[in-house]
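Missing here: one protein chain of the complex. Every other protein chain is in place.
Here is chain A:
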Amino acid sequence: MALVEAIGVRKSFGHTEVLKGIDLEVERGEVVCLLGPSGAGKSTFLRCVNHLETIDAGRIWVDGVPVGFRAAGGKLYELRERDAARQRRDVGMVFQRFNLFPHRTALENIMEGPVQVLGRRKAEVGAEALALLERVGLAEKAGSYPAQLSGGQQQRVAIARALAMKPKLMLFDEPTSALDPELVGEVLDVMTSLARDGMTMIVVTHEIGFARSVADRVVFLVDGAVVESGTPSDVLDNPQQPRTQQFLAKVL
């Protein structure tokens, strides 16, 4: 079974329907890039997968579990926020604006989840957190506060913070859009190595180059619906839909 299965996902904000029935499957170890013009609903869909938004219709399963619900006796019971939190442990998320905890050091940011959520001992978590910092190339910044780090460094710490929960799935919501151009590369490098290590990833991005070289599949969204989907070479080099062709003509 696919790790992520979304069927007919609909979501409205007020009278505006942002997602108009999205179907998407992501296999284990697969890297899927969501592309499309702004306002297409890419980020909203990603947030639904992590239950940061509730959906109005359709279903999302992550690893066989319905997101935001508990299946019992042929019914789906909506989860309380406390139980929804338990589901989110297995799904890491990286935000456009990093959202590191400013009152904690880089190391403390990474340790926060395992210690506070999983109740693990600080000593063993500390060693893991340092290893994660090393993995994103920031071992020497362990004691730095977010305000003392560049945007690229903050985003790498944010990735390490998500990885500390040992997630099955990583969601990236435009992880390089808030970065100065010269800092984009260091974040994409970390994401690329993560993909090479077999992490299942859904990435909302405008980095066509990253999608081409790292994604197993590219999904093109417009106005809350999937317009085209396939391998990077199919969608990026040989788009079939006029809307995809228009978009790529502008960004490439």
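Quick notes on this one:
Going forward, contacts are C-beta pairs under 8 Å (C-beta built on N, C-alpha and C of every residue); 3 or more make two chains touch, one makes a residue touch a chain; residues count from 1.
Everything below uses one rule, namely that contacts and distances are computed from a predicted model.
Here one chain is missing from view; checked against "Sensor protein", "Response regulator", "ABC transporter permease" or "Formylmethanofuran dehydrogenase subunit C", UniProt names that protein "ABC transporter permease". Considering the whole complex, the residue from A:88, A:120 or A:206 that touches the absent chain is A:88. Among the residues A:36, A:68, A:113 or A:224, only A:113 touches the chain that is left out of the figure. Although one chain is not shown, part of chain A still touches it, namely residues 50, 52, 81-82, 85-86, 88-89, 91-93, 95, 97, 99-103, 112-113, 116-118, 145-148, 158, 161-162, 164-165.
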